[in-house]
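Of the protein chains in this complex, all but one are displayed in their positions.
After this line comes subunit A, so read on.
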Amino acid sequence: MVKVNNINVFMGKKHIIKNVSFQVKPGEIVGIIGPNGAGKTTIMKTILGLLKFTGKVSVADRNVTEDNHRALSKVGALIENPAIYPFLTGLQNLELYTEDKNSMKTVVKQLKMQNYIKSRAKNYSLGMKQKLGIAMALLNNPNFVILDEPMNGLDIESTILVRKLIKHYAEQGTSFLISSHILSELQKIMTRIVIINEGNLIINKNIDDFKNINHSRYKLLTNNQKESQKLLQEKGMLESQSNKYLLVNEKNIFSIQNLLYKNKIQLLELAPQQIDFEQLVVRSLNKKAEEDEI
């Protein structure tokens, strides 16, 4: 659906995006993650043909350039703040770009905006504006939707609603590229993760593969943690500690069990470490930084 091939973006002399390539397949929900200033918004703007860039961007096999946006006819986007004319009502804002009144009504209903859609957008709350921005992006049955921080300002109920809606559209074949700082939120919907740091793409993986590569750690609890710690340290098999647990590598778990048995230490618990998603991302970012230093 969308192919980003080796793009570079400069602003003045600053190299903002460095040789980034990735693809979004039909129905895929790609989460784009990275620290502030990493270049997420810049990548999104580049795909929309809003910036000068080198490399290639294509949507549905048609090239996007700064001067030619024909490939974007079936693309919807919400970039940073929702693009809304305050002097128009929500509905008028939508009408400005709608190609099909029925699809417009559907979107309004799906986002549960019927109550206020006919009042002026300047009186909307932050969350209401955000929903209108999402509605604009979902207008005209798009093939591909870009959402930059879509959950900004949304309450819990709306967040769940939007999450469901994204899944619903993806099931119909719409592809998504979504950035968010709320990792747990993206984690629930994305099927592919792209991690960006300082303009470099450092990870581009199917979400299951991403979780697996980081699942090689086990946590260990014995009836004598102090002694176990000493033993493991001697053998160089202790990776780190977390709360009361000792953390070890998966490849050592059998030798560790033998070692403990020989030393008459009882095993209480040995299980894959359930680390949360945020830690995975932070770890990926750190790993990359360490590699760079070498």
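The definition used in the following text is that a contact is a pair of C-beta atoms (placed from the backbone, for glycine too) under 8 Å apart; a residue touches a chain by one contact, two chains touch by 3 or more; residues count from 1.
Note that in this section contacts and distances are computed from a predicted model.
Leaving aside the chains you can see, what is the UniProt protein name of the one that's missing? Options: "NADH-quinone oxidoreductase subunit D", "Membrane protein", "Putative ABC transport system permease protein" or "Cytochrome c oxidase subunit 1".
"Membrane protein"
Where the complex has a chain not shown, which of A:L96, A:L126, A:I160 or A:A271 is the residue touching it?
Only one of A:L96, A:L126, A:I160 or A:A271 touches the chain omitted from view, namely A:L96.
Out of A:K45, A:K131 or A:R192, which residue would touch the omitted chain in the full complex?
The single option touching the absent chain is A:K45.
Could you tell me which of A:N6, A:S21 or A:N81 touches the chain that is not displayed?
Here the residue in touch with the unshown chain is A:N81.
For review purposes, identify every residue of subunit A that touches the missing chain, sorted by number.
Touch set of subunit A with respect to the missing chain: 11, 45, 48-51, 67-70, 72, 75, 77, 79-88, 92, 96-97, 136.
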